[in-house]
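Removed from the display is one protein chain of the complex; every other protein chain stays in position.
After this line comes chain A, so read on.
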Amino acid sequence: MAPTEAPSKSATTAPPALISWSGSAHARHLRTVRVMWQRELIRLSRSPVGLLMSLLTPLMFLMVLGTGLNSAMRTAGNDADFRSYFLPGMLLMVVQAPAVNTGVSIVWDRQAGFLREMLVAPVRRSALITGICLGGATAATAYGALVLGIAGVLGITYDPLLFAPVLMELLVTTLALTTLGALAAVSIKRIETFQAVVGISMMPLLFLSGALFPVSGLPGWLNGAVLANPLTYAVDAMRRTLSDAGTGGGPHWWGWQPPVAVEMAFVGALALVVLAAAARRFSRID
């Protein structure tokens, strides 16, 4: 294809030249990913009020519930700062909404018609959905970074050097959540059904992750669910990164406690598998 400029007007005999692809196929896919990633971030910046509102609930949890439980535990003769224990769980609660919102945005784009504009473009649909998921994960991690910063200001102590590794863990975790939302979004066409599915599945994911209370207190028959829950590993990895306290409470595989790197690799692998499934479903033409 000749890299000619397309004149806006020309004689009927010479229609405007087709605008050339710029770059290799590989570069084009990357550009598609970047465009979609950007759009997700633009979506985030569009509603700063919504962003602040969504931070309120978890912060209130941390301040009111965390502090309250803290003093309750002190009375019970427990010395650990419950707020520090609670921090990873609260980070999860914060990033959960924006991560899942990416799925909502796919469903909404379909409803509003905008999805067709993407579907008919000469791009790989797997590149589209990868960009969307990366964008959603980035946006959600940004929320998490904000809360982590606020928590530090509020006196929940953690080593500032740990900020970067925790964000990396958040990024992997939000990617897993985003791809799950995206898979649901491309598989479920009705917006009501999608919302119901997401709403129902999020609660147990959180409750069975050890984010709010140690899972060792749960009945044994729930153990399988806890071990299958990706959030279990995400919470434990973050908790172990943030403090040395309570490292024994995390998930064990046949008596062996996987190190943080393995836990995160597990979550990351799950994200990739789910992303592949979502891309496959998204690429299917009716």
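Going forward, a residue touches a chain if its C-beta (ideal position, glycine included) is under 8 Å from a C-beta of that chain, and two chains touch if they have at least 3 such contacts; residues count from 1.
Here, contacts and distances are computed from a predicted model.
Per its UniProt entry, the chain excluded from the display bears the name "ATP-binding cassette domain-containing protein", taken from "ATP-binding cassette domain-containing protein", "Phosphocarrier protein HPr", "Cd(2+)-exporting ATPase" or "Two-component system, chemotaxis family, response regulator CheY". Although one chain is not drawn, the whole complex shows that of A:122, A:160, A:219 or A:255 it is A:122 that touches it. Within chain A, the residues in touch with the undisplayed chain are 5-6, 8-19, 21-23, 28, 31-32, 35, 39, 42-43, 46, 112-123, 285-286.
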